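Here the complex is missing one protein chain, while the rest keep their positions.
Chain IDs A and B follow the sequence of writing; residue 1 opens each chain.
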Amino acid sequence: MKLKNIFLPWLLPVFLLAVWQAGSATGIFPETILPSPVVIAQTLWEAIAGGEVISNLAITLRRTIIGLSIGVSAGFLLGILTATMPLLDALLSPSIIAFRQVPMFAWIPMIILVFGIEEGSKIVFISIGTFYPMVINTYDGIKTVPKKYLEVARVYEYTPIQTFQKVIFPSAFPSIITGLRFSIGMSWMLVVGAEILGAATGIGFLMAWSRQMFQLDRVFAYVIVVGAIGIIINSLVTGVEKKLLAWRGSGDGGSI
Amino acid sequence: MGIYSLEISNLNKKFSVGGRDLPVLEDINLKIQTGEFVSIVGSSGCGKTTLLRIILGLETGYEGEAVLNGKKITGPSAKRGVVFQEHRLLPWLTVEENVAFGLINMKNRDEKKELTDKYMKLVGLKGFEKVFPSQLSGGMAQRAAIARALINNPEILLLDEPLGALDALTRMYMQKELEHIWEKEKLTTIMVTHDIEEAVYLSDRIILMSSRPGKIKKIINVPLSRPRDRDEIYFMRIKDDLLSEFHLQAEKHFFYSI
Partner (left out) sequence: MAVVFKNRSLPKHYQALGFVFPAVLLIAWQFFSYNKKTLLGPPGDSILALWNIIRDGTALKLLATSMERVIKGFLIGTAIGLSIGVLMGSSKTGEKMMSASFHGLRQVPMVAWVPLIMMWFGKAGMAQVVFISWSAFYPVALNTYDGIRGIPGKYLEVGRVYEYTRWQTVKKIIIPAALPSIKTGTILSLNMAWTLLVAAEIMTSEPSGGLGDLLSEGRETFNIPMLISGMLIMGCVGYMLNQAAEAVWGFVLKNRPDIIKQGGA
């Protein structure tokens, strides 16, 4: 039973890899269409050892972090302001919703035209993309603070500031964290996409470039790198989220 | 007659539902003495919770007035302790922080800690300071809510079916605890409940309300000594009287609906 549990998840990937390798070795899958797993592994190793992956990854991550910081802070602030000030809400929220209808990647050509192909355009693009999940979840979190908790604060005569600190913000916190998680997840996709579409450096650029050179083994190797970073980012975020939201517990007492 | 702590006079309250005014409370007149334990009993929809929320100050827009210790009630006050039917502990605060919720403006940390400890002990939650509400049982959560209501040394304690969500055994145990706390703190207490036995067990007076619109139908004194014995003949008689009032009312409704 135990053994089966450990073994089963790996059955499918190992089987597929074996078929793939066998197909490549016997020439059923031509090298130009589907390089063999062994070749890809070699390429990946060379790309990492050669330093090109690391140096380009550093550039990509730098863009991600800067764009994410701008987008998330702007989204957070605007989310709080629109959710707590009805006038600002009426003024800005319809525009935020309208602009959001434009698919993210449709902004890229425009942004490249305005901000050039250098760092600026990538950072602006990531900022815009990460802004939305943050502003929407912050806003929703604050707007959906249960009335029963607000009443408790009113009974104890909390000032608006105290109510915000002790009730509204903590109550909206899980939603804000969800927004942050979406934004972080989004940022990785956005940066890779932006780099594929137009860049001279970065991991996405390497992918696009290798594709134009018909070096499929390299494209595959970079896909693996991008996926690995995705896994690392995801597990970091999930870990931190669990720590921060410990109070939610799993007991039924949580549903008041 | 002792000193009246709470006086409600000529109170009328309407809710507007779909543009039409629906009377919820009609002509409520009530005087409650300092230190008295009063229960409000009635079937659901009789406006008993609305009445309690008016005293609490959460419900506004009514005719008549409610005066507590000489001051007209216009809004909520930390000097009125409340326990809701659901415990309403804030899930992101520990039990200790929840109990101290009403002490936000107290600057002296030692004093705050001392008070919190005192009330945690009073409700028997010592040792659960750092626990989150989601980890508490229903009865324990309600104890924490009671401690939170008491910590500000309120002028009046308002209980809105505080034991309604608990199982029968925990409920009886908590009734004893409530009586114990009430005797110790000598607090004017108003409890809304639909459990008649609970009302007879705890109250000095029971206010019986009729439904649609909510009116005071009868006020019953419970002149039994404490602690009360549920199997004692007078206890049972009062309980039966109350129950028969209910059945009558229920039957009347039944005929109406035909």
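General observations
The rule is simple: a residue touches a chain if its C-beta (ideal position, glycine included) is under 8 Å from a C-beta of that chain, and two chains touch if they have at least 3 such contacts.
These numbers come from a predicted model, not from an experiment.
Among the displayed chains, contact with the absent chain in the complete complex occurs for A.
Of the options A:Ile142, A:Val155 or A:Ile176, the residue whose C-beta touches the omitted chain is A:Ile142. Among A:Ala58, A:Leu113 or A:Ala200, the one in contact with the hidden chain is A:Leu113. Mapped onto chain A, the interface with the missing chain covers residues 5, 8-13, 16, 33, 83-87, 89-95, 98, 101-110, 112-113, 142-143, 145, 147, 150, 160, 163-164, 168, 188-189, 192-193, 196-197, 204, 207-208, 210-212, 214, 216, 219-220, 222-223, 226-228, 230-231, 234.
Basically, only the chains that are shown with their structure count from here on.
Averaged C-alpha coordinates put the centre of chain A at 49 Å from the centre of chain B. Those residues of chain A that touch chain B in the shared complex are 148-149, 151-152, 154-158, 162, 166-167, 170-171, 173, 246-251, 253-254, 256.
Within the complex, the chain B residues that touch chain A are 56-58, 75-78, 80, 82, 84, 86-94, 101-102, 104, 132-138, 141, 152.
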